[in-house]
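With one protein chain held back, the other chains of the complex are shown just where they sit.
On to chain A.
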Amino acid sequence: MAEIQALRLGRFSRAIVWRPWWRVVMAWGVVGVALAGCLSLGKIALTPPELLAALSAPLSDTGLIVWQLRLPRTLLAALVGGALALSGWLLQQVMRNPLASPDTLGVTSGASAAAVAYFSLLAADLGHAWLPLAAAGGALMAVGIVYWLAWQQGVTPLRLVLMGIGLSALLTAATTFLLVSSPFSTTLSAYVWLTGSVYGGNWSEVARLSIGLALALVAMAPLVRYALLAAVDDALAVGIGVRVQRMRGALTLLAAVIAGLAVAWGGAIAFVGLIAPHLARRLVPVPGAAQIVMAIAAGAIVVMLADLVGRTLFLPLDLPAGIFVAAIGAPFFLMLLIRQVR
């Protein structure tokens, strides 16, 4: 195919298909528009010139609102959404299952159980500072257990998914138990966390999440080609020289780390991880870097818009973005599926 071009830089070589990239560029244009929208809407709406004025004067009243309140929160939403989308894409690829998502592997339920346990047992003494660590730790531990349970001289995707669903059910029960048996005030903050919220996002949270994700992306770069191959049959993959088990383990771990980081700061909004890759696949049908970038853009847009709706539609109430991720995402997802079937 003439559309494919080879890019060679010494030992590094990649086949690049240029055609889908213009859609990707447009998608990131939409991310930009969404970002501008999130920055200008709120308790006081800013016109584009006012927004520019506020951005250039960080110490003015509106500058403070835009720089310290809206921007970090919106970026946090975008990072959380993008990370969950990426994790979801990886898992759907590795599991060869369109329903796979950070939820199915137990990431969300592990993080939720750990976060709620933290709220009810440790938050009183330690404060909320270690909550992200607890949530991310819970997520990784859950994935580790799922992997270990599914291991039988290697793992097959199906066993992983089934074990993930089983463990999720168990962890959900544990979460519910903790919620029921802990004091009311704990329950309240835990519920907000469980719905998923980027409320109160600040620059240090944005910085920590970006560093974590950047490291994960660097680790992912050499593995992307195996993620693309993960969709083919095990025997075939072995035939072309892929160490299937090792790659499957590495990619699953990577997906778990990425989702764990996102969930640690954004709460359980993992539904994004299911829908964003499907969206990307509609827009960029060929698996590849373009599809990945598209999935990240889609995830970022969904969570940013959900948070925008949550904090502006019911003023002065500030509602968790997670509610609207489902409210915006679910109908869209259903529409997508219906159109796909036809």
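Simple rule for what comes next: a contact is a pair of C-beta atoms (placed from the backbone, for glycine too) under 8 Å apart; a residue touches a chain by one contact, two chains touch by 3 or more; residues count from 1.
Simple rule for what comes next: contacts and distances are computed from a predicted model.
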item	value
Protein name (UniProt record) of the chain left out of view, among "Carbon-monoxide dehydrogenase medium subunit", "Achromobactin-binding protein", "Cell division topological specificity factor" or "Acetyl-coenzyme A carboxylase carboxyl transferase subunit alpha"	"Achromobactin-binding protein"
Contacts of chain A with the absent chain, listed as residue ranges	42-44, 61, 64-65, 68-70, 127-128, 183-185, 188-189, 192, 197, 199-200, 202, 204, 311, 315-319
